[in-house]
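Note that this complex is displayed minus one protein chain, with the remaining chains in position.
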Amino acid sequence: MDWFDSGWGLTLIVFLPLVGVLLLLATPKAAETAQKGIALLITVACFVLSLVAIARFDFGDSHMFQMGMDLSWIPAIDARYHIGIDGISLPLLVLSCFVTVLSVIYSWNHWEEPRNPKAFLALMLVLLTGMNGTFLALDLVLFFIFFELVLLPMYFMVGVWGDRTIRKIPGFKREVETRLYAAIKFFIFTLFGSAFMLLGFLALYFNSDGGGASPTFQIPELIQRSGLFTGSVAWFIFAALFLGFAVKVPMWPLHTWLPDAHTAAPTVGSVLLAAILLKLGSYGFIRISLPILPEQARVWAPAIAILAVIGIIYGSLACLAQTDMKRLIAFSSVGHMGFVMLGIATLTEEGINASLIGMVAHGVITGLLFFLAGSMSHRYHTREMGRLGGNLKLMPLLGGIFAFTAMASLGLPGLAGFWGEFMSLLGSYQPLAGLSLGVFRTAMVFGAIGTVLTAGYLLWMLQRVNLGEPNSEWLGRNFHDADRYELAAWVPLIILIVAIGVFPDLVFGATDGAVAALVSNAFGG
Amino acid sequence: MILATEAEHAAREVLTSGPLLEWAWLIVAVPYVASLLIVLVGKRLPGKGAELAVGALGFVMLYGAVLLYLNITQGVIFESSVTVAEVGAFSLEWGWLVDGLSIMMFFLVGVVGFLVFVFAVGYMRGDVRYTFFWAAFTFFAGSMLLLVSAPNLIQLIVGWEGVGVASYLLIGHYWEDKANSSAGMKAFYTNRVADIGLTIGTIILGTALGTFRIEEINAAAGEGATAITGVAFVGAILLFFGAMGKSAQFPLHVWLPDAMAGPTPVSALMHAATMVTAGVYLVARMFPLFESLAGQHRNWVLIIGSATALLGLLALVQDDIKRVLAYSTVSQLGYMMVALGAGAYTAGLFHLWTHAFFKALLFLCSGSVIHAVHSNNMSDMGGLRKPMRVTFVTWIIGGLALVALPPFAGFFSKDEILAGLDNAGYQSVMWIGVGAAFVTALYMTRATALTFFGVYKGHGHPHESERLMTIPLVILAVLSVVAGWVNVPGVYTGLTEWLGTRQVLFEEFHPEGFEFLPLVAGLVATLLGIFIGWSIYGRDAATQEARDRLRVPGLWPFLQHRLYIDDLYWTGIVQPIKGPLARAVNWTNDYVIDAVVNGVAFATTWLGRVVYGGIDQRGIDFAYNGLSTATDEAGGAVTHLQTGKVQEYAGAFVVGALVLVVLGFVGFFVFG
Amino acid sequence: MTFADWIAEPANWAFLVLAAPVAFAGFRVVTTRNVIHAALYLVITLAGTAGLFLLLSAEFVAWVLVLVYIGAVIVLFLFGIMITRAPMGSDISLDHRRKAPAALVSAGLFAVLAWATVSAFQLTTIAAAGEVVPTDLLGNALLGRFVIPFEVVSFLLLAALIGGITVARRDLTPLEEEERRLA
Amino acid sequence: MTTIQFVLLAALLFSFGVYGLLVRRNAVLVLLAVELMLNAVNINLVAFEATLRSALAVGQVFSIFVITVAAAEVGIGLAIVLMIFRNRKSANIDELDLLKW
Partner (left out) sequence: MSPDLDYVALLPEIALSVTLVAVLAADLLLPRTRKYWVAIVALVGVTLTAIPLVYLAIEGNLPSVMVDGGYVVDEFALALKALFVASGYLVLLMSVSYIESERYYQGEYYFLLVASILGSVVMASSRDLITLFIGLELVTGPLFLLAGWRKGDVKSNEASLKFFLIGVLSTALLLWGMSFLYGLTGTVDFAGLAAASGDLVDNPAFVLAVLFVMVGFAFKVTAAPFHWWAPDTYEGAPTPVTAYLSVSSKAAGFVGLLLITYLALPDAASIWGPALWLLAVVSMTLGNLSALRQRNIVRLLAYSSVAQAGFMMVPFAGAAVAGSDLGAAVTATVTYLIIYAVMNLGAFAVVIAGARKTGNGEMDGWAGLGSYAPGLGLAVALFFFSLAGIPPLAGWFAKFVMFRAVIGTGNPWTLALAVIAAINTVIALVYYARVAKVVWMDPAPEAVPQGRERPVAASIGLVLGIAAVITVVLGFLPGIVASFADATRVIVAGG
């Protein structure tokens, strides 16, 4: 397995999906089974490879970048093909491979108009490359490329396969189809952020040449040189990176693309968006912002914490006003990612670990919620909670899983969602020495209140969707309960939700060492 | 007076290891596994899953009994933890703690749970979601066991919330009706609010000590370690806030009456051994923490506990028999809290112990009645003592235990509480307790009279429930009598010893014998309550007229009554209590506390709409979209510069060049 | 140099004699209402310019100007005017109505150009009646140092010629084309 | 003689040319104005050459190139004007505004 350890394994994880895209393009349009087979094969292969990566990973050295490679790529700009994996990225990589496999399985017989599995699966595979690449990249330019790579597929997923209802958009004169509005909004917001992120990367590069060293884009190298980034320049760099990552997370008040994109996206699109894409932003904070700019991280931490808490409360409150089930779930992401960011803002080992497990948990849970919401709207042809109700009666299995997932989403202890919330509150009670206790403890209290609100809207959603007598319009309709493909996609997620909840070491085992090293290197704690 | 001291404990050869203790985690695991199995295969089993549930609880009961035996004979202290993750300075652990307190809870949950489960097999037969009910019910019991077996606060939270979610599922069991699911939500939600306290309290204590282990926190608190003294008060108050939610302490009790929406066995278990006792358990478990800060926090606990104890008043105006019992539970929980607040550790837990039996009994009796008359309302009952003999007798036993007449269980525990209060110098609180005892007697007499005496006012012909239901009643009735005998001052104080087996020791007061004042005051109050109650409700509870009269107490017709003493009671004592006061309390409850709770819910929803509709959509999103519209408009404006006239282009071209040059000149020759 | 010094120099007399009509004719080129006149005024301007070139000892360029411009370009213009049937007599609609902005722009342009010129070349003088630049020098320069643009410009002329013809000529109608093919 | 006088004259002609370019409606007259401008440049070049007397008479060489290019431009311009006239029966350039915005 030397080839695997020397970087080719990870390279394969990143680029195998692109091979899959080529294969897909070569199939005739009508050969849908072949297309699905190819997609499944490729994604499963990636997942298996990621499992191999786990097996080969040295958990004792989880703060080291392992199984990586460092090749010359664009010498003209000193950009290198430098990848590697550590305890922080490992869970996210596995998650992304895993969720994609499930998405392919789910897609097997769920196609939104206008079908076209070939194109859809191809986009999904491109997305996979982008996500995996982002988690593995150790070169800022490479990171940027992969970070951006996810935009196009998601744009098309939302725009082509998205929701066709016509909506009145606040601030617009004309009414537009949700999918069109959402797709471009997603694209513009993210591009806006990443344009500034790129400026930040370049500024990092140009300021990294202190002490006779030549400037570099290499993340590990930049972490070594974190002392070089000081003063107002560093402030601006952090600000630029913040814009890029915060849009993606998304943090309040840059979040407004998210509900629209989630609502409009096809089911699988929503799932991948929620499960993985949002994590790219928070991952960026942990991988780049904090270790490279520790001094600025201290400066910015209170602001991030405040925004995160606003996001928590605000997202929950907004959920309470929703009538559209998917939109509610989407807004819940704002709140959940608020906890993730609150954890990061504490700059402590507990907080950052919390944010990592929070990411994984949110990916699994909210991904599953979107699967379920998609399946429901597939059957009811509506997502209006006012028209739903009694779902548990019509489809006991699906409704039961829905209830379970909602419980997981509200952070029920013993399930995956709890650790992220609890640990980030824990972290914010005692943030990094020197950070304002007042801000963080207030944040903790509001975060705790946020957990109550979270429970509020999720239970409310359950009541409106799952409970009660079914609406008269569904009488006499024969709804088929969750089918084989759906269960095949969902049960692994359910198992994972419980498994992480009961045995958080699944995530912490990988992350803790890496985070400890990060915190002690960056903040001397 | 006996002071349980360390020396005394050391004298006992406490069992600290052994396979029985090492396998005690099965107590938690078995119900959970059973629950999972019921979900997965329950429908295919002959008993639709009930056998798994009952079996699991039977196992718990037996295991609990064995442990109790061990504890009685030698004492048990055992703790074991498995680390599941190391995060920063903290270890996250799952474990199990076996000591006097947890054994008592195991046994309580096991026994009461088993009996309630058996009862439920009959009661729930033919229910819409029979199998699911068993899954949730078993999960409920399992979570309670997880809670009480927790050696660390995180596991405690896990069990705590598990109980919460199970209660949500069970209270909202008949979710076809929105009111029921709302009741479930209300329960979960109120608890969630309280859990803020628990969570933050845990965080504060855990951060201060770098561990979440309960015994370490207790030890630190007992020693007055500097690491904890600064935060102990806040931490304790926050934990207590959490306990207030689960144990339905004023003003977070509002969920509990609504929780009656669930099936009666659920109410029985919830009010007896699980859920509501969790708060009391928490305070007891963390007792050294609370105790070490005596004085500071006590008043809080006492005030809240007293207020809660007086909420029994509300039971007086309820028509729903289960609600009467619910308010009764609230009031009894107040008792327990008051006891713990006054430092009477054993007394509080003793009351928990006895209360578990007789309250389960009362609920099951009410369930039996409800099963028979198909209504919860006492106005649909009456005269049931004849057709339902077993139920009637057991109810009377349970009722006597509740109103605390000797030799029934409640008498001993209540007396010990009052004695403890008296001893600790909280005489005023003791008198509140005495008052509460009076109220308890009053409403229990009322409920008994309205249900079992007079004439039947409902539909159909009620008859006694099946064996499966009555046998648990009988067993519980027996327990309701004998449970109090485990701690009779001066005679046998075994419970004090059992509960005393714990790692962190503390001093507390144990009455050596019955003390005169509390004993007499309590008894007199109770008897007075029964007497007055019977005078009002008992005599002609059968007639419609009487109930009318009772419902509108202000219009009591003087002359229709032969006994002026009735009128004296009424106008002098009952009316002020039953009328304005009770109504005032009821009004406060409905329009202030409940209104606040509902108002908070409403306001939150409203705020949600404002945030979403006002700020998000019209504010932030509008701003972004406005920006985009503005950009687009700007695009339109600049595009119209392109007029299509080539000479205008040429003009613009030359002007552009000129501007550039002039700017160049200005830049160079004006600003240098 | 004072104005008196300047006017004392005979070459400047010649300059004035030539420049005045050049300027005047230039002005009329863009203001006259008669199309033909405009072309003829341009002839005057160009001729005057050629004279100025002579004054500046640029004999060869002067004659090139006369040959190329007055000989060829102006004729081209006149043909153009006639083919496009531009109004021959004076015509008010030759100009736009809004001349003021245009005048302002050109005045501004002149001001800028003049100011720059004055401040840059205030003191430079031209040796009066200097030695005429020999034509062989120009020839050598054109075919030596500047041979490449010289060759390239021939392609430009060729392209203008061929392209001009193609663009300007009347296309055959499909009918005519058919006839032609048959013939 | 000074350089200024020639360059100022050129500037004058250049400005006239610009004016003509901006106000004339007839395309041919616009072309005339353009010639005026190019001619102004020639005056500049020759005047500078006379001032500087460079070894290769670069100014004059340049002006010859300019004259050549100007001739080519006129050819091109007139061809375009003729083409337009053929299609529209008018050589007024301000009527050409099909393409805008």
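In order of appearance the chains are A, B, C and D, and numbering begins at 1 in each one.
Please note the rule applied: a residue touches a chain if its C-beta (ideal position, glycine included) is under 8 Å from a C-beta of that chain, and two chains touch if they have at least 3 such contacts.
Keep in mind it's a predicted model, so treat the numbers as computed, not measured.
Trainee: Mind giving the shown chains that are in contact with the missing chain?
Mentor: A, B, C, D
Trainee: Taking the full complex into account, find the residue in C:L104, C:V132 or C:V147 that is in contact with the omitted chain.
Mentor: Reading the full complex, the residue touching the unseen chain is C:V147.
Trainee: Can you work out which residue in A:L12, A:A31, A:V44 or A:L191 touches the chain that's missing from view?
Mentor: A:L191
Trainee: So which bits of subunit D touch the chain we can't see?
Mentor: Counting over the whole complex, subunit D touches the hidden chain at residues 3, 7, 14, 17-18, 21, 27, 30, 34, 37-38, 40-41, 44-45, 47-48, 51-52, 54, 58-59, 61-62, 65-66, 69, 72-73, 76-77, 79-81, 83-84, 86-88, 93, 96-101.
Trainee: Provide the residue numbers of subunit C that touch the chain removed from this figure.
Mentor: Touch with the absent chain occurs at residues 112-113, 115-117, 119-121, 140, 143-149, 152-153, 155-156, 158-160, 162-164, 166-167, 171, 181.
Trainee: In the whole complex, what residues of subunit A lie against the chain that is missing from view?
Mentor: Here the touching residues of subunit A are 72-77, 114, 119, 141, 144-146, 148-149, 151-152, 155-156, 159-160, 179-180, 183-184, 187-188, 191-192, 195-196, 198-199, 202-203, 205-206, 233.
Going forward, only the chains that are shown with their structure count from here on.
Trainee: Between B-C and C-D, name the chain pair that shares the greater number of C-beta pairs in contact.
Mentor: Spelling it out, more C-beta pairs touch across C-D than across the other pair.
Trainee: Measure off the straight-line distance from the CA centroid of subunit B to the CA centroid of subunit C, and report it in whole Å.
Mentor: Computed from C-alpha means, the inter-chain centre distance equals 103 Å.
Trainee: Between subunit C and subunit D, tell me the centre distance in angstrom, where each centre is the average of that chain's C-alpha atoms.
Mentor: Computed value for the inter-centroid distance: 6 Å.
Trainee: Which whole number of Å gives the spacing of the CA centres of subunit A and subunit C?
Mentor: Each chain reduced to its C-alpha mean, subunit A and subunit C end up 69 Å apart.
Trainee: Residues of subunit D touching 2+ other chains?
Mentor: In subunit D, residues 18, 22-23, 94 touch at least two other chains, as defined above.
Trainee: Out of subunit C, which residues touch more than one other chain, so two or more?
Mentor: Counting only residues that touch two or more other chains, subunit C contributes 96, 101-102, 105, 109.
Trainee: Write out the stretch or stretches of subunit C touching subunit B in their complex.
Mentor: Against subunit B, subunit C makes touches at 96, 101-102, 105, 108-109, 112.
Trainee: Which residues of subunit C touch subunit D in the complex?
Mentor: 1, 6, 9, 11-12, 15, 19, 22-23, 26-27, 29-30, 35, 38-39, 42, 45-46, 49, 52-53, 55-58, 60-61, 64-65, 68-69, 72-73, 76-77, 79-81, 83-86, 93-96, 99, 101-103, 105-107, 109-110, 113-114, 117-118, 121-122, 124-128, 130, 133, 137-138, 140-142, 145-146, 149, 153, 156-157, 159-161, 163-165, 167-168, 170
Trainee: Please give the residue numbers of subunit D that touch subunit C in the complex, ascending.
Mentor: Against subunit C, the touching part of subunit D is residues 1-9, 11-20, 22-29, 31-33, 35-36, 39, 42-43, 46-47, 49-51, 53, 56-58, 60-61, 63-65, 67-76, 78-83, 85-86, 91, 94.
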